[in-house]
Each structure stands twice: as structure tokens, then as C-alpha cells.
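In this view, the complex is presented without one of its protein chains, the others remaining in place.
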Amino acid sequence: MQISARRIDKITIFDVIGDIDLANSPEVRKALLKELKEARVPRVVMNMSKVRYIDSSGVASLVEGLKASRDVGSRFILFGLSPSAREVLQLSRLLKIFEVYDDEAQALA
Amino acid sequence: MQISARRIDKITIFDVIGDIDLANSPEVRKALLKELKEARVPRVVMNMSKVRYIDSSGVASLVEGLKASRDVGSRFILFGLSPSAREVLQLSRLLKIFEVYDDEAQALA
Amino acid sequence: MSGELLLKLELRSDPSMLCVVRGTMERLTEVLGFSAAECRSVTRAVDEAITNIMRHSYKNQPHKPIELQVLRLRPDARSGRGDGLEFLLCDRGPAVDPAKMQGRRLDEIKPGGLGLHFIRQSMDIVEFKRARGGNLLRLVKYLQPATPGEAGKRRESLADLGPTNR
Partner (left out) sequence: MSGELLLKLELRSDPSMLCVVRGTMERLTEVLGFSAAECRSVTRAVDEAITNIMRHSYKNQPHKPIELQVLRLRPDARSGRGDGLEFLLCDRGPAVDPAKMQGRRLDEIKPGGLGLHFIRQSMDIVEFKRARGGNLLRLVKYLQPATPGEAGKRRESLADLGPTNR
């Protein structure tokens, strides 16, 4: 998995490529918390379009991002969910808890 | 793997989906020989664009198709080779022996 | 019930091997004729089971042995069961307290506690036992329910998934 950050105005976009699982979910968590808790970026957007698979530990990292965003009053957004990622959030009853969009344009609007 | 045939004028196009390997190369061989040797179709075209992988037994089936086409004076054409399929033909020194095109339009021209 | 061994996989408890096991499972379920959604669901269950072994049974030590056996279950007229797959996961970690083997409530929003839910939501049978100095997790997934009763049971446990999962 590779995670890299882009900055557009006051929005940070994380582009994630590859599977998110136990091997790398701590890295995702760290990147999210840094941006939300330390940098206090008002909007953090996860580009999930290249994430084929996300496991329960990856979902846990996203939930931590969500919690942190609520703590600091920022928005935390996901877009481009694959069928597998969508299923996992649905199974976790989190699909409606996250702010989810189809594509980047919607996520940045 | 799935193989299905389309007929356009006097051309038969085989659409192959999935990997061609020992598990199914006899099926590919049979389909090719039927069209070339029995039906004597003047042009047989293999749509390889959905074939991620082809092994040596798959290459052997294609070589049988090529031989049969030469025997009956038909054309045997491949198009849409994946990187893996292209490499395998190159390793076999067959890439220049087969009539290979990039896409269907060229193969039917 | 015991079936024909399709595959046995031995690996270490290194998390970077998880994606390798998923690669194996994705293809195996595809070859066996599961639907795309079922392939994802079975792959996910096996992945989460191995994740749990790495995290809980081995406490993130990366060089411990994990064994996965996949058996094909043939349709059985007597029990009315259809074609299926059995997954046996063995580790050499300490005995597990069954009372701890529990996910979190799904209506709380907090990190963690999802793996067992994913496993149960995917599989028709989930059984833990202590055997020969190790832990054995047995998962069974039927390919097509052979009896209406079985079909009903399966649909019920998947009732809250909505249309995209099936």
C-alpha cells in the first residue's frame, strides 16, 4: 500500500493505492491523525478509488479518523469506494456514518 | 476461462475471457481446429484482450491453430495481447510468426 | 464431516502475508464457482480469521506458524447439505478464553471489534476449539443451500446486508 497527500486550498486529499490491512493500517491511522489532530486541517478526504480491499483494522483506522475529525470539528470524507470497501462499511453499519461520495469533484465541492 | 464465437461476414471471432492454461487449453485448441479445419472459415480472429495470462500449453494451442490455418489457406489472427501474453510469445520467438494486431478494427480490416 | 483436501497453506504470522493469502483465496473461490460477492466475502472471512490469529493468538509476533487447510465438501443427500468449502485454521498460540471471543456491538461507533462479525456474516459455520496444543478455527461455507430450510437460515443471517453484498 502507498499513501500520499495532496493539498488543495484547505483540503488534504490522501491518495491510497493498494490494500489496507493489518500490514499497513497503523500507517493510515498515523497519517489521518497527524492531519486532523496536529495540523487541524478543516477537511480531510480519502481517495479510496485504488483501494481494492480494506480489512477490519483498516476500518478501525478510518473510524479513528472520523472520531478525530469530530473532536476538532473538521470534515472527514471518503470517495471512490470499491465494491469490497463498500460492503465492509455496510457490514460494519458505518456506511451511513461516514460522509461518502462517488468521486473527487463531489468530495471537494 | 470462457470462450465464445461471433461471426461477422466470413470471419469468426473468438472472445476469450480469463486465463488460458492447462485446465482449458484443450478447449481452445478444439474450438480453433473446428473452425479452421472443419468449417474452413477463411479468417479466424482471437480476441485476447481479456486474457491476462497464457501458459505454454495455451501457446501450443495457438500454434496448432496457426498450423491448421496454413494447411487450409486461412488467416489466423490475434489481437489485444496483454503484457503477459506478449511476453510469452516473445519468449517463444513466436511474436513475429503470428499475425498480431492491437485491436479488433485492425484485425477485421 | 470431512471433505477432500484442496489446498494446505503454511505461513508465518507476518501481516504482509495476508495479501498473499487473499490472492490465493480470491482465485480458489472463483475456480469453485462462487459469485463475485461470495468470493469477496469468503476471502474476507479467511483474511480476518488470520488477522485475529496474528493479533490475538500471537500478540503480533511475526514468525509464528499458521496453517490453513481448505477442504471441498461434497453434497450430502442424508443431511441435505450442498456443495461447500471447509476452512481449518490452526495456530500454536495459548488457549483462548471463549468469553473474550466476541466482537463489539455494532451500534457503538468505535475502532475495532469487527473481525468476528465479518467472519460470522460470511460463513455458515464458525467453530473454535483447542486441539493438540493449539487453536483450531473451523469455518464452513456452503456453495448452494441444498434445502429450503438451509437457504432460509442463510438468508436470514445476511438479511441486514442490503443488495450489494449478494
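A, B and C label the chains in the order they appear, each numbered from 1.
Following the convention adopted for this analysis, a residue touches a chain if its C-beta (ideal position, glycine included) is under 8 Å from a C-beta of that chain, and two chains touch if they have at least 3 such contacts.
Being a predicted model, the structure only gives us computed values, none of them experimental.
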item: Interface partners of the hidden chain - shown chains only, full complex considered; value: B, C
item: Chain not shown: contacting residue from B:Asp15, B:Glu35 or B:Glu64; value: B:Glu64
item: Residue of B:Lys34, B:Lys50 or B:Arg86 touching the missing chain in the full complex; value: B:Arg86
item: Subunit B, residues in touch with the chain not shown (by the definition above); value: 19, 21-23, 53, 55-57, 59-61, 63-64, 66-67, 83-84, 86-88, 90-94, 97
item: Residues in subunit C touching the chain absent from view; value: 5-12, 16-17, 19-20, 22-24, 26-28, 30-31
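Please note the rule applied: only the chains that are shown with their structure count from here on.
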item: For subunit A paired with subunit C, centre-to-centre distance based on mean C-alpha positions, whole Å; value: 26
item: Separation of subunit B from subunit C, taking each centre as the mean of its C-alpha atoms, in whole Å; value: 40
item: Centre distance in Å when subunit A and subunit B are each reduced to the mean of their C-alpha atoms; value: 44
item: For subunit B, residues that touch 2 or more chains besides their own; value: none
